[in-house]
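What you see is the complex with one protein chain gone and the rest in place.
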Amino acid sequence: MKRQLIAAVGVAAMVVGLAACGSDAKKTDSGNSASGSSGSSATADGKKDYNGKTLKVWLMTGSAPKGWTDSVKSDFETAYPGSKVDFQIQEWTGIGPKVTAALSEGSVDVLEVGNTQTAGYAATGGLLDITKDKAAIGGADWAANQSESAILDGKQYAAPWYVTNRVVSYNKDLWTKAGLSIPKTLDEFYTALEKLKTTEGVADPIYMPGQEWYVYFGLLTSEGGKLAKKDGDKWTGGLSTPEAQKAFDVYKKLQGYSTTGAKDKDEAKPQQKDVFGKGDVGAMIGLGWELPDEKAMAKDKIGFFPLPGKTADKPSGAFLGGSNLAVASASKNTDMAKDFLKIALNDKNEGAVAASGLIPNKTSLNDKVVGDFASAAKLAAVVGGITPTTPNWASVENDPNPIKEFLTAALTGDYAAAAKKADDEIAKRLNAKQ
Amino acid sequence: MRRSLIGRTWPNVVAVVLFVFFAFPVYWMISTAFKPSKDIISKTPVFVPFDATLEHFKTAVNVPKFWTYTANSFIVTVLAVVISLVIATLASFAIARMRFRGRKVFVLVIMAAQMAPWEVMTIAVYLISRDNEMLNSLVPLTAFYMMMVLPFTIWTLRGFIAAVPKELEESAMVDGCTRTQAFVKVIFPLLAPGLMSTSLFGFITAWNEFPLVLIINKTDGQTLPLWLSSFQTAFGNDWGATMAASTLFALPVLILFVFLQRKAVGGLTDGAVKG
Partner (left out) sequence: MAVHSERVQTQSPESGKAAVATIETSAARGDGAGTAKKKSARPADGRSIGSRLAPYLLLLPATVATLGLLGWPLLKTVLVSFQNLNARQLVQHLTEWNGFENYTEQLKDEQFWAVTGRSVAFTVLNVFLIMVGGALVGLLLNRLGKKMRLLLSIGLLFAWAMPVVASTTVYTWLFETRFGVVNWLLDSLGWHSMAAYNWTGSQYSTFFVILLLLVWGSIPFVAFNMYAALTTIPKELYEAARMDGAGSVKIFTAVMFPNLKPFFLATTFLEVIWIFKAFTQIYAIKAGGPDGLTRTLPIHAFLEGSGRQHYGTGAAIAVLTILILGVLMAYYFRIILKQEDEL
């Protein structure tokens, strides 16, 4: 009796067909699977064979101004008939590992990279060296202070796209109600916030969660401090310095006015634009695209000014955040990708970026920068700065970001201990081998 | 008399308290999803959404690619569960009904496989998928989700098969059925509930999976858990929309639970009576 074998077959039969007892249970075998699946695509291409070629482009959420993607897409698809541009919008949270993985796979052709992270990605070898193509893409006119964030060891790994910086956005209605004008110094700003606190209808004078490290960076720049310094070939964190402590005192005082901003949250959780959009918040410090939806709050209800400095002659420093556009070295369409950069960064499209209030990559387009936000931002951009351009910097910004943790810890506890801990972590990450 | 009244009352009181404890979060999720925003962000919570709105569900569903995510989730989950049931039925029949060399080793491996810490093996899974050019597709997801639920499925089904008295099978064979037919006629009806309750577990596991799809599928082939988590980031304190999204995400599992749990219990009793 081959009982066990029969049983085995039986189980298999049951599983496959759930056949009824006694019946022969012949399956409809259908051997004709290879029917005309190829179809009649016919490919009636008289033009170049870009047919079916898709250029995958990663943009970060909030970067591209309205209409920009459509304009670039149609420009490119006209220049490359039959091709397609596939824009994917990515979130900043946890972007580092995601980009690295994508670069290793060749699953992306063109990508937006943060200016503080470009050197890091370049060092992995994942970005295409575009030094030779720089002129063709329009590199002769690039603003040097933007372009340098994409240069590593003398080679150009990305094209600058834009920079921007944070300013104070304020609720005009509430400020009028409190009888306030635009402050020229930090002390005046404190007084204004004090007054807002007691104004009716104000739930929070300024919405400022504790982990707005870009704001802290600006204050640190004002004091002449640095997040990290290189001594010889070793990096050391700079938060234990007197400059850092002074900057932190200002930060702490400002944050102290925020009655609803949690000390352990950053500006994205919740999105501060949503909080501000509720209409009972006096002010926030944010970027041009971090404004409430038109539905929630009309544009003309919001005013802007740069975060004032200790004296009236210049505002506090600012973090010059920005983005570059890079071509992945694993891309199979590098020529198309380079041309994409050319089209995306031409004066028409880059002009649209400027018109949205961002500072464009060419000074010649600066006069296109319009809007209340941009005119306030420009004042602070002059005293703006950027994080150290070193390959490992990107890993400092990886979650958990030691600077954010430092801010929370110092706001709720001992400064020296928090600073020491963060400095150690920053040094550890910057000095890590690759 | 008074004592016994208390004695009779307290279990019921505790039961009600526990009911609230377990059910409230689910209720709160659903009710928040239906409340207008002003009732959500209010100093005193509104406990019953009298002026219910579908606004938040619209926001949740209108996220680009929502339907793609949903389809992906269903395809991956259902395939993973079905395949694992097929493989597990074969294997569990062998270890429940047959004796052979290596049986113990296999049982041990299945036990150990339940401990597999998939969450920390993501990078290995990623590298394997990448080097076989299977990224941004549903194939590796299906395969690995299948493997995630396979050990538990085998382990459980083996118990169900072992629980079917051998006499039933034998008496069917006395009646003239072959062993295969006996299996189909006798064991299978008794096994059906087992298959259902096991598939329920498999469904939950695969439906929930998050760390793996995060790294494997960055553009195409994303699933609902990713949608839900990115939703939370993107919509921040829009709790109405977030809760609507959570409700939508939980719905299939809740439905399945209500449906399968009845079938599972009922089916088993039926089979037993017939047997």
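Letters are used for the chains, namely A and B, taken in the order the chains are written, and counting of residues starts over at 1 for each.
As a convention for this text, a contact is a pair of C-beta atoms (placed from the backbone, for glycine too) under 8 Å apart; a residue touches a chain by one contact, two chains touch by 3 or more.
All figures in this text were calculated on a predicted structure; none of them were measured in a lab.
Undergrad: Touching the hidden chain in the complete assembly: which of B:P36, B:P49, B:P189 or B:P211 does that?
TA: B:P211
Undergrad: Can you work out which residue in A:T61, A:T236, A:N346 or A:S395 touches the chain that's missing from view?
TA: The one listed residue touching the chain not shown is A:S395.
Undergrad: Kindly note down the residues of subunit A that lie in touch with the hidden chain.
TA: 1-5, 7-8, 11, 94, 96-97, 100-101, 103-104, 120-121, 123-126, 260, 262-264, 330, 395, 398-400, 405, 408-409, 412, 429, 432-434
Undergrad: Which residues does subunit B use to touch the chain missing from this display?
TA: Within subunit B, the residues that touch the unshown chain are 11-12, 14-16, 18-23, 25-26, 28-29, 32, 40-45, 86-88, 90-91, 93-100, 102-104, 106-125, 127-128, 143-144, 146-147, 150-151, 154-156, 158-160, 162-163, 165-167, 170, 193-194, 196-198, 200-201, 204, 207-208, 210-211, 215, 225, 228-229, 232, 239, 242-243, 245-247, 249-250, 253-254, 256-258, 260-261, 263-265, 268-269, 272, 275.
One rule holds for everything that comes next: only the chains that are shown with their structure count from here on.
Undergrad: Indicate the whole-number Å distance between the mean C-alpha point of subunit A and the mean C-alpha point of subunit B.
TA: Each chain reduced to its C-alpha mean, subunit A and subunit B end up 36 Å apart.
Undergrad: Can you check the complex and tell me which residues of subunit B touch subunit A?
TA: So the residues of subunit B touching subunit A come out as 41, 85-86, 89-90, 93-94, 97-98, 126, 130, 135-136, 177-181, 183-185, 188, 215, 218-219, 230, 233-238.
Undergrad: How about subunit A: which of its residues touch subunit B in the complex?
TA: 3-4, 6-16, 18-22, 56, 61, 88, 91, 93, 97-98, 101-102, 104-105, 107-108, 268-271, 274-275, 278
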